[in-house]
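Please read through the structure below; I'll follow up with questions.
The complex appears here minus one protein chain, its other protein chains still in place.
Note that the chains are named A and B in the order they appear, and that numbering of residues resets to 1 at the start of each chain.
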Amino acid sequence: MLYREAGQFKTSYAADQQLFPIRQDRIGLIVLLAIAFLGVPLLASEYWFSAILIPFLIFALAALGLNILTGYAGQLSLGSAAFMAVGAYAAYNFQLRVEGIPILVSFICAGLTAAGVGILFGLPSLRIKGFYLAVATLAAQFFIVWCLTKFPWLSNNSSSGVISTQKLMLFGHELNTPVEKYLLVLSIVVFMALGAKNMVRSTTGRAWMAVRDMDVAASVIGIRLMPTKLLAFAVSSFYCGVAGALYAFCYLGSVEPDGFSLEMSFKILFMIIIGGVGSIMGSFLGAAFILLLPIFLDIALPFFAGLVGLPFSSATVSHIQILVFGALIMFFLIVEPHGLARLWQIAKEKLRLWPFPH
Amino acid sequence: MNFFFEVLIGGLLSGVMYALVALGFVLIYKASGVFNFAQGAMVYLAALSVVGVMEWGAPLWLAVILAFTIMTLFGIATEKFVLRKLVNQPPIALFMATIGLAFFIEGLAPMVFGSEPRALELGIVDEPIPWILDNWNMVISKFDLVAAGVASLLVATLALFFQYTRIGRALRAVADDHQAALSIGIPLQNIWAIVWGVAGFVALVAGMMWGARNGVQFALTFTALKALPVLILGGFTSVPGAIVGGLIIGASEKLAEIYIPPVMQDLFGGNFGGIEGWFPYVLALLFLLVRPEGLFGERHIDRV
Partner (left out) sequence: MSKKIGDVILDLQNISLRFGGVKALTDISFNVKEHEIRAIIGPNGAGKSSMLNVINGVYHPQEGKIFWHGNERKKMEPHMAAQQNIARTFQNIALFKGMTVLDNIMTGRITKMKANFVEHALWFGRARKEELEHRQKVEEVIDFLEIQHIRKTPVGRLPYGLQKRVELARALAAEPSMLLLDEPMAGMNVEEKQDMCRFILDVNDQFGTTIVLIEHDMGVVMDISDRVVVLDYGKKIGDGVPDEVKNNEDVIKAYLGAGH
């Protein structure tokens, strides 16, 4: 009853086209943004920023990138972590070698570099589809990480490719507290998420979805397959690249190529499967879920083991984590293939009637 | 020159091992259209079952039988609880489910059987064959040769099975079109149970071979990833293709690792090692650009 669209008539197409046509949604979003920008900095502890919120936003951004490529354009990719790596190393190199370059410009350039690499590895998608394309992206994953390790110039001649990021200077002020980093990451992610949402509901997004659903029909209508697919790779890699730069500069501070492993690519893929393939919100929900689950298990498992009296090693915890991930993936695919995003929509549907039964 | 042959043959033999894993993929894909990403994890599970059961005191032959039972039961359970529920979804969903399955196995198996690397003694020693060593000065392992023999036997048997038996034909029908196969009375459930059983057996053989050679450890799961380029070259539905693909990948990987880095290091300096990690994939990628269906794969014509 609280959540109801009755009485909200749209009298123009413009009103119908809004991102959040239902008033309650708009209010909800404003409240959420207020909490994110104002409430959290006042209330959250340092641990929350550094260990939970910042990585959540960064991975949500990467998941967004992957969702654009795999969810909307239908091109399966197992190489998202490699594109994050490109972004991280590119940002580092731009900061290092271009005198006086602003940090935001470095991030943009990092994204563009990743986009370029993405287009390169996206070229096979013009001939290959489905699982075969997944293998091509695996090639990207392994090859890129190998390159970053083997070419010393990229990591300023450090021995195993490790780089330590430079300071974050924004308008002459150095950002070094977790709160400041959080706000920077939050602003960038919100801005890019908005951009993604706009792209996805416009002709760009429709062209991607058409190519995903039936590419022959799409080309007959006039959609050029090559530019559309390559654009998806470019935009997706741009998002992953920026996420990677943020990962290095605002989260870890120092990264190495092996840190952007196949495992991370799978993690991001799981985020979009669980969160909802082809959904912007799903990227956020999935990222939150995947990041919070290990923390939850870390706390809950020893507790349950204590209750039942079973011995528990840390190795077992990590095994259970992997097991639970696998089980959850299968569970979601069987029960709700559209992920948490759909569950959220269903919950909203129920809210229309609550507290009345029907 | 002899060194070249040594590397080549070593590569071919390891390629046969890759082919063993790829075979499991081909079987399942042929019969159910599912690309089973969990095949590597299954190899790991099989190998772990053998050593795990042996650790509990059983002799080798009993361990193998028990492991086979475990694999078959596991396959049936997978089919019943996971795959059957996903029948209506696009193939990509099934593929992602097998990724989930892989993770599930990779978490469960070490929990049950322990995760420390263990050796698996099969009685065949990984030693150079004396008369080859003496006459041609090449190091060719007895073990690798036996593994190659076993794999070839397995492949030949499977190829015949698919081509000439009633069950084999039924499997091919199911792979083509589930609905149509159902409608002519092929019992889908039983067929899939059989397929996963056979795939489990192949995984067991592969697991024992790989485990004896490299030790039973977590790295076994990565063999699945290596099998992917094999499948691309050989085609996803061809049993002989898996062998040929395996041979090509095995040989080229070893040859590339030995011969390319020195050349590149002369040209560019720096340390060029570790090519093995990505070379098979890039090779497969280039191959795909020329021939998207693989050497033996079927040409897919979309009817508009």
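Some notes on this structure:
Heads up, the rule we're going with is that a residue touches a chain if its C-beta (ideal position, glycine included) is under 8 Å from a C-beta of that chain, and two chains touch if they have at least 3 such contacts.
Predicted model only: the values in this text are computed from it and were never measured.
Touching the missing chain, out of A:G100, A:G172 or A:G222, is residue A:G222.
Per the touch definition above, the residue from A:A196, A:C240 or A:V255 contacting the chain not shown is A:A196. Taking the whole complex into account, chain A touches the unshown chain at residues 13-14, 17, 195-196, 198-199, 202-207, 209-210, 212-214, 216-225, 231, 235, 278.
Quick note on the criterion: only the chains that are shown with their structure count from here on.
With centres defined as mean CA coordinates, chain B is found 33 Å away from chain A. Of all the residues in chain A, the ones that touch chain B in their complex are 76, 124, 127-128, 130-132, 134-136, 138-139, 142-143, 146, 149-152, 216, 262, 266, 269, 273, 315-316, 319-330, 333-334, 337. By the touch criterion stated above, chain B contacts chain A in their complex at residues 35, 82, 85-86, 89, 91-93, 95-97, 99-108, 110-111, 115, 225, 228-229, 232, 236, 270-272, 274-275, 277-278, 281-282, 284-285, 288-289, 292, 302, 304.
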